[in-house]
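The complex appears here minus one protein chain, its other protein chains still in place.
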């Protein structure tokens, strides 16, 4: 379990409910924050490495899809800065994370072993979840990553509950819950955050707002200019943040998390991002998204912007990039191999873990299948 | 069907999101609005008559309960100004109303025949709903009062849908939907208003905020100081109104309704009220409400305040009061009698109206019961 | 040993379990000062404070979903849904989160929680204070389902449910909350989930019931006895898992069975049990299994009492299988 010690903040740097998204880096990669950057070089470079690893993993997923090894992917390119920023803002293995299906970048940056990630994607024995779910459903007990469910927004009430338990038990933990813009339309989203606000639980609700829910554009999703301002419905702060800016994502999340940890209650953090790929491998986004729009956002690539930032500080070079890419490629290739080597999930695992102990009707069904397979 | 022609408003008088509730009458009954009162004397007096009739009906309900004629009541004393104000702000029989279980005052002021109200309470053949529901569930097809269901907030999505139909069909109607403060915590409440806002449907969502959901105080319900500000989550205006002031309730509702009718979309109207009685006849509110609090609010009685207003204008007298009370008592007594005379709901009605036509399995069950009863 | 109503037994049991294990917390609408609308949580707030007795906002999704998160994080939440009819706004949290958490995480996470709810009719509650939605839970893999009918069982099964490592839906027939009193031992006993109770031994036919309808079932048994017919009566108590051994043992013996419950008939739990009996005991059956269920209408108000299986209806069914 990884425990990071985060710098303790003296002040609150960010204003909720801004019209313009909070950014700390200009498109050219200049630091435009009005407070001192307090991160060491190792972390600054790690953020880049993680983003790059996520981008490359996304590409891997597509390859695995093409070769028929995985049945489905939920592209995360464009979400890297948001996911990596948040991952580093929390105490890994201590705080809890409630991710959704687009969050394998978050999982990676939280330290989920690659072999587990690919094991889950391919559904082999390397998957700690025993091949029970579709690809793109992160979960890790040791890292306190609550098993994602496909049902949009269904994890928000459990996040509130876990945070309430943290408060009751005084564990000093925080629950960080991520979701898309579409998720904010579900009743459970609202009901759960309302409860969290009443109880002032240590939770941070993070929206990766890519302005589409599959094909449904933001304008059909809600009439509020921002997601952040929905926080008014709960009486909690809502931060409108440039989610293509890894430092803005990191710092706002960190402040929100530490506020929560200090007992000041939950907040809502909106990270404005863009998904470069289709919604999923089953989607055709040309039906609903103009190519110019995609191009426009491609020019705002979160990796490129952060690369410029690092380069300005002498923390990035072509060489390092090359080296990183090779390392990452190797790690991922090895992980895929190891995941495949672990072998297929046995048929009978289907009947385990429905309950803590086996019930008679399931044992009968297990026997029926066993007979059939013999 | 009653069609009232409402005065056309030139301007918008009210500001959303005020900290202080909007009031048009001082506690002493002075007009404190900053625009001219444009209601004729007949209507001014009708408002009083309706409020008084609601108060007396509430007392009737309690008597019917004591004598075992009804099995349940949901006291509405304290909500009269809010309900009567809203009822007169809409076009009766043209607009649609989506009430909840505490809204028999609204139903009365909308013109539901008393015999139907008491028929529903006692569950006799005088109930157009055929005795299908518990007492306190208004419904009237001719008056476009959508049949109330007990499930809190479950009527909000249908209200949005009806309003969407009005918009699509261009009927010039408005859907007015009422509910309590507790209802605002249900996910369906939020999901439905969000949809309404996106579609800019002609709907007005009215909260009768009595600051309790059974025993649960407002502070456990939500962390926002007002319900009105939750409108920020939808990008629509939210009005914080003194619901013990019948004129404020009327005017704000009227403005919101006419805004909706004119195509400017939905709004949220919070009417701050107090329920003088227990939550229901099954409740014991002394367990959770200090008597001083009840007393404090009793001193703000909406009938007394409005009576003072009328008296100042020479529109109220002891005599008139006496006459009204007698008239109302007579009407209600007669209605109860007529409702009882209508006779019991036949057993076999249980099987009607599950579907438009009878299905075989229900016909078998009907036969089974018939055999048993013979 | 105290003589208690069912709802008193439940309130005491909650207090005992909270005393025993500080991870046990109670949450729901009106469970605090009000002590629950049926007083099942009376006195708990005073005794255990607002951190362990939580008045929630009016959202069943928030209640059930929060319980999942609390349970996954290490507590043992007992959530109250004010009436079983109101579980539906929170049904997704039960079906998607509570029921599937252990499975989808490969056993990494679990949701040891109890969702208590007053269920069933007979109290003039109309549509939304009368339903018996157990079939919805029984059809949802990952949930255990219990329906109690006596104060003694209420205590023992509630304790078992709270200590169970899986989500348990715990149905409490509200009509029986105060219907009778019974001696309830003070000690810490468990009634195991999954075991039926033989309420009366008999040889001529088996009547299987549970929950709200048990008083009528028992009355029917007495009437039959008076008429010289020996009915064996089972109270299922648990619906998932249900006690197939007890059921087949009894029906194999009597060869005739009537199944009784107040939930709607179509695709209900009684269908499951009747179909299983038909499948397993085909050769031993002397008559077809007959169900006496609620009618397939929304729960009516005016006909409140007629909706529920009446003693007459049960006796008619018994006659049918006896004279077959």
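We just call them A, B and C in the order they show up, numbering each chain from 1.
By our rule, a contact is a pair of C-beta atoms (placed from the backbone, for glycine too) under 8 Å apart; a residue touches a chain by one contact, two chains touch by 3 or more.
All values reported here derive from a predicted model rather than from experimental measurement.
In the full assembly, the chain not pictured is in contact with A, B, C, by the touch criterion defined above. Only one residue in the set B:96, B:179, B:205 or B:274 touches the chain that does not appear here, and it is B:96.
Annotation: of C:206, C:297 or C:310, C:297 touches the absent chain (contact as defined above). From the options B:29, B:99, B:158 or B:180, the residue with contact to the chain not on display is B:158. Here the missing chain is touched by one residue of B:81, B:166 or B:369, and it is B:166.
Considering A:73, A:133 or A:165, the position touching the chain not shown turns out to be A:133 (whole complex).
Residue positions on chain C in contact with the hidden chain: 61, 88-89, 91-92, 95-96, 99-100, 103-104, 127-128, 135-136, 138-142, 240, 263-272, 274-280, 282, 285, 287-291, 295-298, 324, in rising order.
Panel shows chain A; residues 71-72, 123, 130-134, 137, 149-154, 182-183, 185-188, 213-216, 220-222, 282-283, 287-288, 344-345, 347, 349-351, 354, 361-362, 365, 368-369, 371-372 of it touch the chain omitted from the view. Although one chain is not displayed, its contacts with chain B can still be listed: residues 96, 127-133, 137, 139-141, 146-147, 149, 151, 154-166, 168-169, 175, 187-188, 191-192, 194-195, 198-199, 352-356, 359-361.
Just so it is clear, only the chains that are shown with their structure count from here on.
The chain with its Cα centroid farthest from the Cα centroid of chain B is A.
Centre-to-centre separation between chain A and chain B, using Cα means, comes to 45 Å. With centres defined as mean CA coordinates, chain C is found 40 Å away from chain A. If you average the CA atoms of chain B and of chain C, the two centres end up 36 Å from each other. Contact of a single residue of chain B with at least two other chains is seen at positions 185-188, 220-222. Residue positions of chain C touching 2 or more other chains, listed in rising order: 56-57, 59, 61-62, 89.
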